[in-house]
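Here the complex is missing one protein chain, while the rest keep their positions.
By letter and in written order, the chains are A, B and C; residue numbering begins at 1 in each of them.
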Amino acid sequence: MSNATLVSTTVNGDPVQFACPTDESLMTALRNRVGLTGVKEGCGTGDCGACTVTVDGSLVCSCLVLGVEAEGREVTTVEGLSQDGELHVLQQKFIDHAALQCGICTPGFLVAAKTLLDRNPNPNETEIRYALAGNLCRCTGYDKIVRAVQDAAKDMRKASKKRR
Amino acid sequence: MGHEQKYVDKKYEVVGTRFNRPDGIDKVTGKARYGADASAPGQLVGRVLRSPHAHASIVKINTSKAEKLPGVKAIITSADLPDVTGGDQGLADILENCMARGRALYDGHAVAAVAAVDEQTAAQALKLIDVKYKKLPHVTDVDEAMCESAPVIHDRIITRGVEPKPTKPSNVAARTQMGHGDIEAGFAEADVVIEKSYKTEQTHQGYIEPHACLASVNPDGTAELWVTTQGHFVFRNVCASLLGLDIAKLKVTSSEIGGGFGGKTHVWVEPVALALSRKANRPVKLVMGRDEVFRATGPTSSTSIDVKMGAKKDGTITAAVAEMRYQGGAFPGNWAMLGCMTAFACYDIKNNQSIGWDVVVNRPKVAAYRAPSAPMAAFAVESTIDELAKEIGIAPIDMRLKNVAREGTLAPYGPTYGPIGIEHTLKAVKDHPHMRAKLKKNQGRGVACGFWFNIGGQTCTDLNISVDGTVNLTLGTVDVGGSRSSMAMIAAEELGIPYEQVRANIADTTSLGHNDMTEGSRGTFSSGMATIFAARDAISVLKQRAAKMWGITEEDVIWENGQALATGDSHSNLPPLSLKEIAAKSGRTGGPIAGHNEVVADGAGMGFASHICDVEVDPETGRSTIVRYTVVQDAGKAINPDYVEGQFQGGATQGIGWALNEEYIYGDDGCLQNAGFLDYRIPVCSDLPFIDTQILEVPNPLHPYGVRGVGETSIVPPLAAVGNAIANATGVRMTHAPMSPPRVLAGIDTLEHAS
Amino acid sequence: MRVSLSSTFDLDGGLGGSVDMHAETIADIMATLIDRYPSFQQLLDRGVAVSINGQIYRDDWTQPIPADAQVFLIPRIEGG
Partner (left out) sequence: MRYATPASAKEAAGMLSKEKGAAFLLAGGTDLLVKLKMGMVEPDLVVDIKRIPKIDQIQTSAKGFTIGAAVSGSVIGQHKGLKAAWPGVVEAANLIGSDQIQGRATLAGNLCNASPAADSVPAMIAAGAKAVIVGPQKKRTVPVEKVVQGPGKTCLAKGEVIEAITLPKPEAKTGDAYLRFIPRTEMDIAVVGVAISLKLERGVVKKAKVALGAVAPTAVVVPAAARALVGSKLDDAALEKLAAACSAACNPIDDKRGTVEYRTRVAGVLAKRAAKIAFQRAGGAL
């Protein structure tokens, strides 16, 4: 490993350190050095969205981020969505609606969908479709994915009303 | 006992309802392990060096510089994969496709591979391998490849199926012909004859997970392979044959599979990874890049098809002829033959003939892609039927119903159909509210039909009952679309226990007998059948044990609703014994309780579908937007309707992508120009509306539940459904797929110039 | 019994056609054809499936054939 750099970062709320070559992508670092293989590589060029994570809350393809850029940032992957052993509403709805077939694109879709709903709790179908346009799915035709996100949004709005 | 394949009508408790899949939580939490998610102690990184030329002699490969690079552990070329195929040309072709032997046959053809301690070293080593090429003339177009003047790719190819037998080699591997009746007489009867030529471009299965494997070979000839595949047993057999290993000593484990659609029925890098591991004596992980997937793994054929059809004024099709040319990439396939078999399969046409030409070109070896070869043939035939209908002045849906194939119709590929569902789908389409919905400006509607055989094949299943009454169902067919859930439902149905009590798993090759691939829409059909039989096998054991527990004869025990009941007046006081109770005592009544089944699940039942498509065309840019889409398909029996719908929607979407934008683009240099998801444009979420589905159930007589394969047929109609919708919207008949904006705009121009 | 061949098959110089024989199972058909037509083995190597009354059998050669069945030999297909 030439030119390895030590990176201190936060991943899914936990402090994490890893050493990686400076030209290694965050995707590869997360997969190979942090062990978070829920981050999937479909293309490596930002065209499929399977490696989607958030960095400081911003949605990114982790294949288009260098591992060293994560220094001091907060990274969230699909592994960080469920809390205290409970699935996130989106995760449960993806299962309930059969919104996954092979499942390789699912982690990226979930992170993107969560980011959408955090920003816009009540998106219409078009908004959902455009927000997820950076995530390719080859199995489902997106139908059940969009339905799962709509249903999750509904439940999340109900839950947040209750909390208030 | 209980291995009766015939359909029996009955009421179901579990089958036909919707249950969540057992692998769901792993897949939504990122825990599921796919091809690239495994690692082994001391593993190396494998990378492949690929030809930058469409066709070239490999004059010399100098690996000495790369070998000296610290961290490089093995470099292989074809010399490290000696031909041990023993004259089996099919296997030899696979071997040559995995690693070029003296000649690179297409852009992306593997010429060498390296295993190194890390990614960086492996990448650097590839750059240090010096390959001297001598460029050769190439051909990538199917029509050009058939010309006299085309460079001949293989000297060994002499066209089969032509009399007299040709004396010279050519790029035409085979001629196929099928059909029946008197063509000339049929056309003489016709009032209207339409003749058109069509082209379809090459498309890729486009699974999101690239090919990936982890191979480990020991000096004693034992080996392990972790791989993303549609069939690990077949991969095992093929890899063992190519590397000269004993089949039983190669353990293959199928990872979760990130999509296949036919593309993961063929080996590409797996033998290379095994050869690297054998040479390095360490595990080697080999993961393809996306560009490698496009350049060097299984796209489908590009085609050129001529269709001529004649009909009477009442809509009866009197004659139909198709001549179809399919390229199989750099190695011969039987893709045109499949086109011939499917072209007119939806219809009862007294006089029909299909001629197919299987052609080789300098492109990657074609692999099966969901109902392989059928969508292109359907594009040509279903478009022509609409033209006939227009000429005659009859609604396209009525034209199809007038000529539809039924039970007893002679199929164009020879036999007579049993009970089939094409007429049911067409009637459902005719009655569908979608057909009556208003169209807006620049919108049009198209209907098209599709057919796929579906196949069965060898299957083997174990069902083990634990002492607490929970059930392990061990399957050998890879789960590509939720089949574990469907199989668990079937086991629960047969045993009469709740779905949650059954856990379905996919076994590795050392844990179960041979299973064919999950291909040809066979997964649920064949493993479902084996599961039924295995469960019935287990039930007979459960009944024996209950008889023992009661101290009565086995003949007096029946199985109902998950429990054993003693029959006959003498036993009426015996309370029922549940599966759980029997399982708990199994250690004392004869040991573990299990059911097994090995079956050749033939008779998968033909799949038919009819689709409705509404499209809006921008007349100034030629861009088409799908505004509404409906799939109607006969599933025989939907075990889990969620996953059946998923297959319908996914297949339709792949077909829509093919219809609108997906295509391989080759430059004049014969190199692929769009080897990435940026310019190989598969549909994105915002491109589509919801895909409506309607499941019809015309039972398959050769499955106990009536199941038919459902996975593939849905990709067959969309090309023509979209084309017919565009024709309806614009008046332009598109004959070249994909019907991309420039092609549609050019079509609109031609129409305007003509008027 | 008459066994019809798909016109894609070339048996010793002719395409398609049919062969009369006595056969109780698919295996019987294959044995008879190999016996009568040496070139049939090559077709078999490339893949042959048997349609019995419209149902296609690819692998199970023990499949019995009813007396008055329509038997058709077609190319073995693969799927995606």
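The definition used in the following text is that a contact is a pair of C-beta atoms (placed from the backbone, for glycine too) under 8 Å apart; a residue touches a chain by one contact, two chains touch by 3 or more.
These figures come from a predicted structure and were not determined experimentally.
Participant: If the full complex is used, which shown chains touch the chain that is missing here?
Facilitator: Looking at the complete complex, the unshown chain comes into contact with A, B.
Participant: Of the residues listed, B:G408, B:P575, B:G590 or B:P742, which one is in contact with the missing chain?
Facilitator: In the complete complex, the chain left out is touched by residue B:P742.
Participant: Could you tell which one of A:V16, A:V34 or A:L66 touches the chain left off the display?
Facilitator: Touching the chain that is not displayed is residue A:L66.
Participant: For the chain left off this view, which of B:A248, B:I665 or B:L751 is in contact with it?
Facilitator: Missing-chain contact among the listed residues: B:I665.
Participant: From the listed residues A:N3, A:Q17, A:N122 or A:S160, report the one that touches the chain absent from this view.
Facilitator: The missing chain is touched by A:N3.
Participant: At which residues does chain B meet the chain that is not included here?
Facilitator: Residues 123, 291, 620-621, 623, 660-661, 665, 673-674, 677-679, 681, 683-684, 686-687, 740-742, 745 of chain B touch the chain absent from view.
Participant: Counting contacts across the full complex, list the positions on chain A that touch the omitted chain.
Facilitator: Chain A touches the missing chain through residues 3, 5, 21-23, 25, 44-47, 49, 52, 54-55, 58-61, 63-66, 68-69, 112, 115-116, 130-131, 133-135.
By our rule, only the chains that are shown with their structure count from here on.
Participant: State, to the nearest whole Å, the distance from the C-alpha centre of chain A to the C-alpha centre of chain C.
Facilitator: Whole-Å distance between the two chain centres: 54.
Participant: Calculate how many whole Å lie between the centre of chain A and the centre of chain B, each centre taken as the average of the chain's C-alpha atoms.
Facilitator: So the centroids are 29 Å from each other.
Participant: Rounded to a whole Å, what is the gap between the Cα centroids of chain B and chain C?
Facilitator: Those two chain centres are 25 Å apart.
Participant: Hunt down the residues of chain B that sit against at least two other chains at once, touch-wise.
Facilitator: 205, 261
Participant: Residues of chain C that touch two or more other chains: which are they?
Facilitator: If we look for residues of chain C contacting two or more partner chains, we find none.
Participant: Would you pull the chain B residues touching chain A in the complex into a rising list?
Facilitator: Of all residues in chain B, those touching chain A are 18, 20-21, 23-25, 27-34, 36-37, 118-120, 205-210, 256-261, 287, 289-290, 480-482, 642-643, 645-646, 649-650, 652-654, 676-678, 682-686, 688, 690-691.
Participant: State the interface residues of chain C toward chain B in the complex, per the touch definition above.
Facilitator: Of all residues in chain C, those touching chain B are 4, 6-8, 10, 13, 15-16, 46-47, 51, 53-60, 63, 70, 72-75, 77-80.
Participant: Which positions of chain A touch chain B when the two form their complex?
Facilitator: That would be residues 1-2, 21, 23-24, 28, 31, 36-45, 47-48, 50, 77-79, 81-82, 87, 91-92, 94-98, 100-107, 110, 126, 128-130, 132-147 of chain A.
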